[in-house]
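Heads up, one of the protein chains got dropped from this complex, but the rest are sitting where they should.
So, chain A:
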Amino acid sequence: MAWVPCALRPLFLSSISVRIMRMKLLMAVGMTAFVSLAGCKLVKTGNAEGQAPVAGEAGDEARIAALLQETYDAKLVPLLRSKATDLVTLRTELAKSLDEAGKALGVRAGGAGGSWIFPVKASGKIIEENRQSKAGTASVDIDGDGQADATLQLGTVVKGTALRDVAPSVYDFSKFRDQIEFAKLGRALNDKAVSALPAAGSLQGKTVTFVGATSLRSATEKPLIVPVVVEIAP
């Protein structure tokens, strides 16, 4: 992946005559290079054509698509796999203290008063796959008592931003233009996650192993998990 200063991109893209290009180049060299580059941030070249996404909101989609391609399989999924706490263990820790469990096993979202985001994993039996709602879910019984212990979000609508917020080392808010761009990332991550899940209707009654992220505001709520991996046991 190359980094191209945005001030130079118009030169590649424009169909203006070579003479004008030369003039611009001369000016850029003649004056200080800093002046001509000031106010421009480095923009990553996004797609196969080698064109960088445009700055500002119009380029969000391309920029986020590129970011996902670069980070989702390479960083986010491995991070979740390596840091995930088994839900049975998490439940024991939560029973002692939400904040202590959060500090040890999670990430604080949205400052004090915000929720804790945990990378989680477990194996269990799907006791109900609900596809009635567009925000589809599967209830999982993990401890074998026939009661649901956690809920997997299956999409197509996915609630929350746990996947984005669980990995501040990969997705750092301060590196984004504003809330909107950051929110678009959250949505893109959710869409990506559910796009890789087993087909609708294939989970009812099955035993599955999953890895994902969940956002908890209290120690007693049933975890609502965005899974990145759901494997059906043979």
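To be clear about the criterion, contacts are C-beta pairs under 8 Å (C-beta built on N, C-alpha and C of every residue); 3 or more make two chains touch, one makes a residue touch a chain; residues count from 1.
In this text, contacts and distances are computed from a predicted model.
Not every chain of the complex appears here, and the one that does not is recorded in UniProt as "D-ribose ABC transporter substrate-binding protein", selected from "Acyl carrier protein", "Carbon-phosphorus lyase complex subunit PhnI", "D-ribose ABC transporter substrate-binding protein" or "Two-component system, OmpR family, response regulator". Summary of contacts with the chain left out: across A:Ala55, A:Ile127, A:Val170 or A:Ala183, the touching residue is A:Ala183. Listed for chain A, the residues touching the missing chain in the whole complex are 109-115, 133-135, 156-157, 159-161, 173-174, 178-180, 182-183, 187, 217.
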